[in-house]
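Left out: one protein chain. Kept in place: all the others.
Up next, chain A:
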Amino acid sequence: MSAILIFLAGLASIIIWWMAQQRLTSKPWLESARASDIFPITRSSIPTVKIGLGVFLAVVGALFTLFISAYFMRMGLQDWWAIPLPGVLWVNTAALVVSSVALEMAKSSAQQNDAYAMKIALLASFVTAIGFLAGQLFAWRELVSEGYVLADNPANSFFYLITGMHGLHILGGLLVLSRTTFNVWQGEPPKEARLSIELCAMYWHFMLIVWLVIFALFAGWANDFVDICRQLLT
């Protein structure tokens, strides 16, 4: 459970940092105001949907960290055989990186009011994301055909479970991204599309990071990292 505790500690430090700015030591019983007094702004200037997405990503982060926690705990037991990673995963990773970069480009071209570049970048991101999902399905098929089926070994089970969960999240993001892309191709001006592109980009970068972490996990690099940490601690 150490992975989730570390994650929560990180989250806690963000919360503490935020709370430190909220005047939690003020004495509200002394601070009644007159109608003419100046009022502090009580809300953040960050758009509300963005904060909503941020909170949601914290929840998604906790979800994947818990899967990873379970992975580490289960891995310690005897019947574990690591699963060989299909080479196509590298291509998929590249596709997801391209998709994320394209969204970042769409975002900056929306900020610069460049409608054409924004359209192209969005489409590129959409297509590569679909490519990623197709690639993941291909990787599953390859593993199955080599005999690494779901219930054979916990490593296999975790691979299908976590990649599946990640894929579902990408699929959900694709629904939103397809709507944004559709709207933009219908002629929505960059100014109006900007916020939704920013949200897509934020979500996409996050899912990319999640993918890189679980990829490292399945490739075994994470184990080396954990071993090093353990040695440092003991």
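Just so we're on the same page, a contact is a pair of C-beta atoms (placed from the backbone, for glycine too) under 8 Å apart; a residue touches a chain by one contact, two chains touch by 3 or more; residues count from 1.
Convention: contacts and distances are computed from a predicted model.
Missing chain, UniProt protein name, picked from "Probable sugar-binding periplasmic protein", "PadR family transcriptional regulator", "Cytochrome c oxidase subunit 1" or "Phosphate transport system permease protein PstA": "Cytochrome c oxidase subunit 1".
The omitted chain makes contact with just one of the residues A:52, A:84 or A:189: A:52. Interface note: of A:98, A:161 or A:226, the residue touching the hidden chain in the full complex is A:161.
Between the chain not shown and the residues A:36, A:186 or A:231, the one that touches is A:36. Mapped onto chain A, contacts with the missing chain fall at residues 1, 4-5, 8, 11-12, 15, 19, 22-44, 48-49, 51-52, 55-56, 58-59, 62-63, 66-67, 69-70, 73-74, 77-80, 150-151, 154, 157-158, 161, 165.
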